[in-house]
Structures are given as C-alpha cells and as structure tokens.
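Worksheet: one structure, shown below.
All protein chains but one are shown in place.
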Amino acid sequence: MAVIDQHNAPAAVDETYMPPSRSPWAETWYRLRRNRLALTGLVTFLVFFAVAVAGLALTSGKDPILDPARVRLQEKLRPPLATPKTDALRMEELPPLGLYLLGTDDLGRDVFARMLQGAWVSLTVGFVAVGISVSIGILLGGIAGYYGRNYITLGQLLIWLLLASAVILSFTAGMTAAIILAVAGITLLILHVRQNRDTPELPATIRWMAVPTMQVDTLIMRAVDIMLCFPSFFLILTVVALLPASIYNIMAVIGLTSWMGTTRFVRAEFLSLREQDFVAAARALGISDLRIIFRHIMPNAVAPVLVSATLGIATAMLTEAGLSFLGFGVPPPHATWGNILSDGKGYIFDAPWLTFAPGLTILVVVLAFNLFGEGMRDILNPKLRERN
Amino acid sequence: MKQSQNILLSVEGLKVHFLGDGPPARAVDGVDFTVRRQETVCIVGESGCGKTVTALAILGLLKQPPAVIAGGRITFDGRSLLDMPAEALRELRGRRIGMIFQEPMTSLNPVFTIGDQIGEAVLTHEQVPAEAVRQRTVRLLDEVGIADAEQRIQDYPHQLSGGQRQRVMIAMALACEPDLIIADEPTTALDVTVQAQILTLLKKLKQEKRMAVQYITHDLGVVAAIADRVYVMYAGIVVEQGTAGQIFDRARHPYTMALLDALPTKEKRGQRLYSIPGSVPHPAYKPKGCPFHPRCRYRRSACETVYPDMCEYGRGHRARCPVLFADALQMETSS
Partner (left out) sequence: MSAPTAPLLTVEALKKYFPVRRGLLQRTAGHVKAVDGVDFQIQPLQTMGLVGESGCGKSTVARLILRLLNPDNGTIRFDDREITGLDERDFKPLRRKIQMIFQDPYSSLNPRMTVAQSIGDGVRMAGIRDKAEQRNRIKQLLEMVGMPAASADRYPHEFSGGQRQRVGIARALSVSPQLILCDEPISALDVSIQAQIINLLKDLQKELGLSYLFISHDLNVVSYICDHVCVMYRGRIVESAPAAVLFDDPRHPYTLKLLSAVPEATTVGWSPRVESERPKATPPGGCSFADQCPDRNDACNQAPQDLVRVGDEHFVRCWNAS
C-alpha cells in the first residue's frame, strides 16, 4: 500500500504549519516592545507616575520631609545644585538632601520640592479631567452610535427640558419656580412611563407626547458642534473666573469642556462596529442590547479611545499649566508647574532655572504622552500596521 | 532559436521572501514560467500561493523591505528586469507592460475624470498634443466597449458601475499598446454577467492588439474559459503546467486533481464532494519535502523529505509529483 487513504490524512495539519499563537493583548505588548518611541514614552510616563506618587508622600502632611512652602529669604535665587549656607539657616530650615537640587526661587523655597508637589497636581488634573471627559464621551458617543436612529418623542424632550431647567433654577434664585417645574416634569414622566408600560395605544389627551421630534444622534451631535464652537480655553477662563479657585474645579471644568472629541470618536466606532456581522450574529442569538454594547462593541471601540485619552491627558496637563501660568489655576501657596513657571518669568535672566525646570519637565512629560499615544495608535490600528 | 525569440517574459527560479517576526515567509519559493508573444497564460492558485507577489516582482512594485528578492531572474524581451534601474523599469511599465488590478473601486482616483486618468497614462510615456490625447482617449474607451465615449470622458469614477470602471482600467492599461498585460484577478469583484463581458472583451482585445496576457486568478472556471497555457501554483511553487486542455482533462498533480474534484457542479449532485483536508500552510512554516504532502491523498513517506522534481509528460505538460503517475512516467521515458 503505497498510497495512504484519505481517512488517515493528518488532522493536525494546521497546528504544525501555523505561526505560534498569541492573544490580542500579548500581540499588542509584543508590538509595543518593538516600537522604540512608544516604549520610551511609556517608560517616561511610568517614571513620572512614580515621581508624582513619591512627591505626594514627601511633600504633604503636617511636617513633610521636603517642604515646598518653607521660605528662606536669606537663600533666595540660589542656582541648582547649590549647597545651603549652613550658618545662615536654622536646623529645620536645611534642605534634607543637603543641597538645592533645582535651586531656590525668589522666596528661597526649594524648587525641587515645589516641582514634586506640582507633579502630583499635574498627574491628577490630567487623569481626573480625562476621566470625566472620556466617561461623558463614551456615554454620549455610545448612545449616539447605537441608538442614534431612534427618535426622541415630544414628551421625552419636554420632560428633560423641565427637569433640567428645574435643576438650573435651583442653583440660582428661583426656588419656587424650580419646584413647580420639577413637579410638572415628574408628573409627565410618570404619565409617560405608565403609558408605555400598560398600553401601546395612547389616549387622545396625551397622544401628542409620542410625536417624534428629532433623532437621538442629531441631538447629541449638534450639542457637540455647539460645544466645539466655543473657544474652549476662553470658556474655561470664564468659568474659572466665576467659580472659586480650587484644584477640583479646574479638573471638572477641563473635563466638562473636552469630551467632544471622544464623543465623535466613540460614535464613529460604534456606527461602524454595529454594522459588523458579529454584532448581527449576536443580535440573531437574542443577546440583550446592554450585553452587545458592553461585551461585543465596547472592547473593540476602547482601544482607539484609550489612544485619544492618552493624548487628552497631555492636553489637560498643558491646559492646567496654562491656567496656573495666567493665575487662574490652583491657588498659591500650592505649587503647580504652571505657577512655578509663572513666578519664574520675572527672573528669566537672573534665575533661568525657575523657568527651565518646569518648562522642560512639562515638555518632556507631554512629549512622552504624545509619543506613547501615537505609538499605540499605530500598534492598535491594523490598517496602519500593514503599511509598515 | 525561433522558440526563444518568441518568448516575451521568462521567470526563472524566482524567490521572494518577506522578512519580519520569526522565520522569513517564503512567499515565492522558486518559480519558473514563460509567457510567449500573443499568448494568454493563467497563473492559478489559492490566496497565499504567491501568484500576486510574483506579478508584483515582475512589475518591480514589491515593497522592499519587507520583501526581498532572494534569487532568480526575470527577463522581459531579452532584458533582465531585476538589474534594470528604477527609471528604466518605470518607463517599461505602462509602455510595454500594462496592469489591471482586482479592485476597480480603488484603482481609480476619485477626484479626476476618467478622461484625465487615461490621458495621463498616455502622456506619461509619450509627448503628444492635447487634442491627440483626447482623440486617443475616446478611441480607447470606445475599444473597451464604453458607450458614448465622447461624453463619458467627463465622468468621475463614482458615476460608473463596477464593470465600467474595470473597462476604464483596461483602457488605461492599453493606452500605450503594451506587449504584455498583467491582470490580477480583474473580475473577482464583479458579478458573473459582468465578468462574462470583461472576459469576452479581454479575449477580443488580445486578438486585435496582438498582445500577451498574464492572467492571475483563483477561479478554475475563468481559467478554462480564456487560458492558452496554465500554471498551477501552491505554497510558492509551480506544481503543474500545461495547456488548458492538458490541465483540465489530464491533470497530473494531486493538487490540481483535488481542486477539480472539489468543484461543486450540478453533475455531482447527490455525490459527496472531494475535500482537501487542512488548509494552506503559512509561508514561513511550510512543510519539508513536497509542500502539499500533508494534504495529499496519494502521499508516500518519501514525500515528507524529498522535494519533488518537475516531471515531463510531453508537449509542455509538466507536474511536480514523481509519485502519482510513476508508471506512466517510466513508460514515456522508455518509449
């Protein structure tokens, strides 16, 4: 029997003559390791993260090891790496490192300690602001992308308008008006929900509530367009000028004014993903909308969102630095990179380290985030990958 | 001697490897074939068998890196293409070798009219006055069967159907009256009725313009319809070659036979189709010996280690399998 019959043909053909197996995450990590610039960005970011956390531990508390607020007027504008004049200082005024690593400012405060304190501010502002904007963006973008073709009825529109204006009014003067509006809104809401639950046929009195007005997608995307019309930095300036200066307000304001890009992004991803056959297959199996959104669509949409979030962190940090530089940011004496830069601008020729230390740090950190983000975009986008 | 003058394109021992992660992917692994003047040669094979890479290598359009030409020679009309400077090769492309690609949707630039695009194909290689270019464009469109060519040169690609776009692509390939047209799956994206029109057109033009066609496809039906000679490729090598009649009526390689047996037709209704087990090997992880042996129903132990030789079956019919028709082979060599 020279000839082997078909039934004995090897079954494991594919195992033997295929490249080794890798999960999508392992594949991403493998490609990241080969992309030097992105890897540099990631390492820089991790170092920055470690420094910021260490900075928080070293500079906060009642009696911090490195006190960013300690004023030593006799030691002002010392250059970097200068050793303190031990005779002029009291024991507790001596810098614990034995030297001023990045010099001192016009009040004799240790710039290194202030930079450490500012690192934590930059980090939290970046992450919290982007956290806010990405959450809003994913929510609105997801709704616009998945439910975009549904119409909003007149009833729904009215309910939301009433409730929203009630909330706004309760913050400003008219409390009575707010309560009236809220009651009206809630009544309508109850009517609406009961109608939907009990009978699909509406009685004539409230049939107008079911009149379709506009598509969900139209509403959300026009809101995005309107938000994008404002020059956002000046919008932030205005809001910050009205609100009490605090680091939390800054985070919230930056977050609330920068969700539009993510929204557009997520919407586009959802629109293309919901037309994919695997979503059709999931719907054919009878899987619920929520599970389709979170289990099937979101994991595929999240990669590009993470990329834009990385770039967004860099932008948020720049915005915070810009606000602090202009004096609208985190109030003194708390140090941020922006206000160190701002304080230093008067001494740019006498004490250039006051400008260069925060300036270069901002440059390096923002650049690292951008490199990492751009790198991840290349790595996660299969179309760009083929081109290389 | 007359034979060798007749040969327009010859590829000898061509090897193209792709370097990347892991071992090099040997996409084309020693391919020999020839295209004679005024002949339609079909290169048939499944995706990943190296047929498109071979065509790109001939045209000098491989991206290097990641591709590397690891060996072999390509000769067109007596000149070696691999040693030719880029400038000369570009001159040759379009002027002497025309190309038609698979996707008529993306091969045309959406922001120029089709008249502009065909005109550009003419002007790239010849200095002709504008009016002559226009006349030539109209004539070309007319030749490829586009109605009202005078008006249609103003159209943008999106105004044309898929079949019409492919006709425009053919007109562009014909612009400089090339000796050879390389067509890479030009009808795969089209409906069968449109495919029939395009195939008929190609046959007619080949007659009229006395040009050779190298036609790359995976569709055995198309091959039977248009080919003078056929090369069957598998895993980067040619496994069988011959005239269309030889390949379809007297296939001598197990892979070709398996492909023909696996085709569903109405005559086979009720019978079980033969199916080739497994799938095409990854070009970087090809089996030793005969690359087809793991899927072959006639394999012997020798197939796992020995790379098979081309066996001669007379009148240009060759198959790279010394096992299947060993008896017939001996008879032919002895007689």
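Letters A and B mark the chains in the order given here, with residues in each chain numbered from 1 onward.
Going forward, a residue touches a chain if its C-beta (ideal position, glycine included) is under 8 Å from a C-beta of that chain, and two chains touch if they have at least 3 such contacts.
Since this is a predicted model, take the numbers as computed values, not measurements.
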{"item": "Absent-chain contact - pick from B:L220, B:V239, B:C290 or B:L324", "value": "B:L220"}
{"item": "Residues from subunit A at the interface with the omitted partner, ascending", "value": "11-12, 14-15, 18, 21-24, 276-278, 280-287, 295-296, 299-300"}
{"item": "Touching residues (missing chain, whole complex) on subunit B", "value": "46-47, 145, 147, 163, 191-193, 195-197, 199-200, 203, 218-225, 244-245, 248-249, 258-260, 262-266, 268-269, 272-277, 279-280, 295"}
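Everything below uses one rule, namely that only the chains that are shown with their structure count from here on.
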{"item": "Centre distance in Å when subunit A and subunit B are each reduced to the mean of their C-alpha atoms", "value": "52"}
